[in-house]
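The other protein chains are all here in position, but one chain of the complex has been omitted.
Entry: subunit A
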Amino acid sequence: MSPHPGRPGPRVALDLAGLPFGQGAHLLVQRALAGLEPGQELAVTGRDPELFVHLSAWCRGHGHRVRPGEDPDGTAPADAPGGPPRGPVRAVIGRGPGGPDRWAGAARAGGAAPDGIVARPDAGWGLAARGALVEDGAPAPSFDLAERDLVWAEVAPRLYAHAASAQWDPATAVPWDAPVDLPPAVEAAVVQVMTYLVENEQAALVVPARLLTRIHPHFREVVQLLAVQAADEARHVEVFTRRALLRDATMGTSSAGGRASLAGLLTEPDFALASFLLSVLGEGSFLNLLSFLDRHAPDPVTRAVVRLAHQDEARHVAFGVAHLEHRASVEPALRGRLRGAVERRHDMLRDTAGLNQDVMDALVVLAAGGWEPAAIGRGHHQVQGLLAAMDQGRQRRLVRLGFPADEAADLSALHTRNFM
């Protein structure tokens, strides 16, 4: 409070030295004004010749009152004998009423750490950082996945940290210069499998990329995790393509049935169902496929690319399963909806061929390792083993989500023959 009620309060001094007003001095003025008591004024000294003109323009724009000091033009010599030590006062400022009002209706957007996440973040928080003090009044972006239970899993922050630390560089993580000199038929089988993997990874890139744009940024760890997941798939697409073209510039075939199966993944709008179809069933099956290819890879480049992709896919599956476990705990009807999604996709794909026959044949050739009838027989047997392992893996994950064993077996059998 002013010591003289009704009269101007004491002045607080601010010396800007030689700092021109247009080069950041407004920060010092702003800081000094924020510290003024009611009734106090700010007496500004400084050597910038344009100080008073610029300070006046700035104060006008910000709603502060300003009047000339003893020497607004700064023509008096600074530190004159007997004068004030900082030179003459150039301007005197009284703080305007603006400023604090701007934050009158502001609210914290939850807490910054994961334990500060709220169940239903305000749509108006929009892109603000979680935990930020959010001024009200901006238009609300439309993030329709805006409830904690719709997207969250407790493991998301840990999985994101792991994902960020486990990024690998396609240029250096794969021994591209290793000798690769395969019989033409085996090389063709590798090219066909890589062509198939690229197609599937492109679907696995698009699905999380579409979903993450719909998630309220308040659930940033989930957005981050899906962003890395999409980036993972981008690298998979790169290394599989590069391996396919290592010896010959021609890719393999893409079947209509395979692409029809993947198209069904792209059109699923429900976050839980999309996660279920892509991550739990599709990428879960791919874990078995990539392990199979690692075991039967005919060259070190093929082995490296499928092994690296396997690391990433395991993380994608882990988030999908964890999210659906969380979701099932709060939504008892979830399992019925998951079942319906598998059945619907099965019905849609009933009249399509499923897996590209060229891919199936290529897997047999890779597992056979030769063209003798006995080798081909062994290869066929290995692929049958792969299909069984995929089925068991799916059943195991379905049981983990709470499906009874017999229902899990039925549902796993309905999964697309295209694997993804």
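Here is the rule we use: a contact is a pair of C-beta atoms (placed from the backbone, for glycine too) under 8 Å apart; a residue touches a chain by one contact, two chains touch by 3 or more; residues count from 1.
The rule is simple: contacts and distances are computed from a predicted model.
> Leaving aside the chains on screen, match the unshown one to its UniProt name from "Phosphate ABC transporter substrate-binding protein", "NADH-quinone oxidoreductase subunit J", "ATPase" or "3-methyl-2-oxobutanoate dehydrogenase (2-methylpropanoyl-transferring)".
"Phosphate ABC transporter substrate-binding protein"
> Out of A:11, A:47 or A:62, which residue would touch the omitted chain in the full complex?
The one listed residue touching the chain not shown is A:62.
> Can you tell me which of A:96, A:131 or A:300 touches the chain that was removed from the display?
A:96
> In the whole complex, what residues of subunit A lie against the chain that is missing from view?
20-23, 49-50, 53-54, 56-58, 60-63, 96-98, 101-102, 104-105, 135-137
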